[in-house]
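One protein chain omitted, others in place.
When the chains are written out, they are named A, B and C in that same order, and each has its own residue count from 1.
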Amino acid sequence: MEKAMEREVFRADSPRTETITMNMGPQHPSTHGVYRAVLTMDGEEITHIENHVGYLHRGIEKLAETRTFTQFMPYTDRLDYLGAMLNNLGYAQTMEKLMGVEVPERAEYIRIIMAELQRIASHLIFVASYAIDLSSTTGWMYCMRDRERILDLFDMVCGSRLTTNYMRIGGVAEDVPPGFLPELQRLINDLPACFDEYDGLISGNEILQKRSIGVAPMSAETAIAYGVTGPNLRASGVAFDLRKAAPYGIYDRFDFEIPTCANGDTYDRYYIRILEMRQSVRILQQAVDSFPEGPVMAKVPKVIRPPKGDVYHQIEGTKGILGFYVVSDGTSKPYRLHIHSPSFVNLGVFPEIARGGNIQDAVATLASIDIVLGEVDR
Amino acid sequence: MAKEIQPIIEKLVQSFPGQVEAGETAGQVMVAASALLPVMEKAKGELGFNMLADLTAVDYPENFEMVYHLMAIPDATMLKVKVKLDKGSPRVASLVGLWPAADVQERETYDLMGIFFEGHPNLKRILCPEDFQGHPLRKDYILKTRS
Amino acid sequence: MENLFVNLEASLNRFLTATLPGSLPNLAMALASVVVILLFVLTNVVWLVYMERKVAAYMQDRLGPNRVGPRGLLQTVADVLKLLGKEDIVPVAADKWVFKIAAVTVLIPTIMLFAVIPFGNNLISIDLNIGVFYFVAISSTATISFLMAGWASNNKYSLLGGMRVVAQMIAYEIPLVFSLLGVVMLAGSLKMSDIVAAQKDVWFIVLQPVAFLIYFIAGTAELNRGPFDLPEAEQELIAGPFTEYSGFRYAMFFLAEYGNMVAISALAVTLFLGGPSGPWLPSWMWFVIKVYVMIFLFMWLKWTLPRIRLDHMMQFNWKFLLPLSLANILLTGIAIKLF
Partner (left out) sequence: MYGQGLVKGLSITLKHFFGRAVTEQYPEQKPVLSPRFHGMLALDAVRCNACGTCANWCPNGVIQIESVRDANKKRVLTGYALDMQYCLFCGLCVESCPQNALSWTQDFELACYHREDTLHKLYQAEVSQVEAASGSE
């Protein structure tokens, strides 16, 4: 009784204000998929955020245990559905590492071209969704228009624009058609002009700068402690990119820089992706210049039975480090297949850095971390 | 680039006699469940593994096995730490104190594999709904095949 | 062509005085002018919804609506029919009466604003000698209906939207009024026709460029458009005060928003761009052209700039726009003193 009584005493100094809890998601225009954040807000200021994920959990890791190794490849398209080529690459390279398969030269170059094209396409979606979350719908349209050209290239190569399923264990499914390289060269020549347009319309815009600079800064220590990798980590000043630190495939043959920004706030996380796109164009140009002839598929048995044992392989995905841990017991189906998804871990840091801002900052911060729910929930 | 991994494993094995042995493949260490926390503190503190790259569990017929991958930024040396847990009630110390990254990954492993992490701040299901029965990734959880 | 409407009005007046006894004809004339204004606003809104989607589309390398009717002209009619067809949902725990009235009261200030707008030479329904003052007084009452909508829908997003509307519209009311003061000081009177007459040789936009800029920025904020669309921010508050509205009630808010836009542009034309005056073309044609130039400016701003943040919006207003408008009044005063 007296507890209730005590609460009734009106404290003159601090007016009794209540915090409201608000649901952002799972149906919400700016949660990039089915993700729900329960915000505890004091007026417009957020005091606590709680993540709720799992709305898109399809149990891909359980499905993998009843699929053969080649059958699992189309499922990797559905992980980060904006970066299918990179998921294919990660899974294919993991299996090649486990079985010790040697991939022919031409296939390696095709893989680099596809990976970098997919990185640009995924970063274009990032720039588009960041712009539209700050209500610059025009920016969204320009990015989508440019991304179409990359999707047409994918359509030319593997028949589908998004769920590519193009790479196989030991190489790639089919060789690139003759019309591919000239079209790719035209795209490489046009892309820098598109990036300048985004700089003019979005990055250089003072309103956008005022809304992103200094918002939700993430220090390098917090980033490393929370396991954040990829552009978000580089935006906090840590120059760590697997393509340079632990080169897989033939990345060591290309010269490109790893852009980093200084103070890891929302604007840096946005701007670093434009810098990375410019570097990807450089890699693409070098890959097109030294494109070798030769077969595109290694000698691999029709039914793949890798030796017993386990392997963990990481590649630099668009959202961060994408890892595949495969345990095989000698049969043609994986015993256990775990996918380390960068968005799942990057999302863990969102409540930490978004606390204190208002709902508009939370929307901008979530957009700057760039999560894809297919990869978060698996 | 990546530092040589073998001397690091030697150092770990000497400093924890009996509880830590080198694994069969290179860059792998088997650790007894009880010694996990001190080994990880040493790995993070002195050996410079400042990032927990991945954390997962595997359901072998005779025991569970926790698999941790540690990575050193920025030279990307990788260390794989394996811990065997008994089949009946798999329990292991939680690493949230060392790496906050472990928080969501441990909740996911608890949710899907049913491994209990002592000392985890809020060990609840993260992917499956709260009232979900059972742990789907265990081998004894049979999927209902279609038609 | 010039006074087409003036003769029309005169003939209507003769017809009414002939048929109706006593003082009824002026009442009928007043009613007729209300009907004309309503028609003017409705046709404009129908056209503006189509124009906004077309302008936005062309700026984004798209085509915009071109399927319904010739070149998509019947798009707005299709929208209105769709909204009419929608179920009329009133949230269970909503404050029913306030919820229903809000949708009605949102349109009243918009229509009342047009009473003092000179559509052409001596084509003004009531030439109040406090025209500008009347305009500003009525336009500030629009906030109440948004707040009513925000409060009554019993939805956290709407509540936040409602709070933002109050914060924004009240804040930007003051620089809006102060920027008009400069013009009124130059014209020496609040009467619309005097202001238009004073701009015979030089438009006030030339004499008062800063005031025009302040007016334009404060106008965008008043309309909750462009970079200031904080209340109905799709990305954060879904649709702000009118999240829970559907069917025709939502259309009313839509109508009011575009009606306000025409009203604010019309005032800008009267005060800064020399009102309905111009060479060759008849005066009312000039009025429509200038209003649509202003409306294009509003649309251009909305489809380019991202949204401003809440505290920046407040800071920008109190710390920058307000002092600037005061300085402008001071300068105008000194300038009048000298010349």
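FYI, a residue touches a chain if its C-beta (ideal position, glycine included) is under 8 Å from a C-beta of that chain, and two chains touch if they have at least 3 such contacts.
Keep in mind the model is a prediction, meaning the values are calculated, not measured.
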Message = Under the definition given at the start, what are the shown partners of the omitted chain?
response = A, C
Message = Among A:Tyr35, A:Phe72 or A:Tyr325, exactly one should touch the missing chain; which is it?
response = A:Phe72
Remark   = Considering the complete complex, of A:Thr31, A:Gln93, A:Asn205 or A:Ser343, the missing chain is touched by A:Asn205
Task = Please pick, from C:Met59, C:Val98, C:Val166 or C:Leu331, the residue that touches the omitted chain in the full complex.
result = C:Met59
Request  = Taking the full complex into account, find the residue in A:Met22, A:Val38, A:Ala173 or A:Ile250 that is in contact with the omitted chain.
outcome  = A:Ala173
Inquiry  = Under the stated touch rule, tell me which residues of chain C contact the chain that is not displayed.
reply    = 55, 57-63, 300-301, 303-305
Ask   = Tell me, which residues in chain A touch the chain that this view leaves out?
value = 67, 70-75, 77, 138, 142, 145, 148, 152, 155-160, 163, 165, 173-174, 177, 197, 200-202, 204-207, 209, 302
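By our rule, only the chains that are shown with their structure count from here on.
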Query = Draw the chains as dots and join the ones that touch; what shape do you get: line, ring, star, complete or other?
reply = line
Request  = Would you mind checking which chain's C-alpha centre is most distant from the centre of chain C?
outcome  = B
Ask   = Taking each chain's centre as the average of its Cα atoms, which chain lies closest to the overall Cα centroid?
value = A
Inquiry  = Could you work out how far the Cα centre of chain A sits from that of chain C, in whole Å?
reply    = 44
Note = Between chain B and chain C, the Cα-mean centres are separated in Å by 64
Message = Quick check: what residues of chain B touch more than one other chain, meaning two or more?
response = none
Ask   = Touching two or more other chains, which residues of chain C qualify?
value = none
Request  = Sort out for me which residues of chain C touch chain A in the complex.
outcome  = 56, 59-62, 156-157, 160, 227, 229, 233-238, 303-312
Residues on chain B engaged by chain A in the complex (per definition of touch) = 1-2, 25, 50-54, 56, 58-59, 67, 69, 73-76, 78, 80, 99-101, 103-105, 108, 112, 125-129, 136-137, 141, 143
Chain A - residues contacting chain B, complex = 51, 53-54, 57, 59, 61-62, 66, 224-229, 238-240, 242, 245-246, 309-310, 312, 314, 321, 323, 325, 327, 335-336, 338, 340, 344-345, 347-349, 352, 377-378
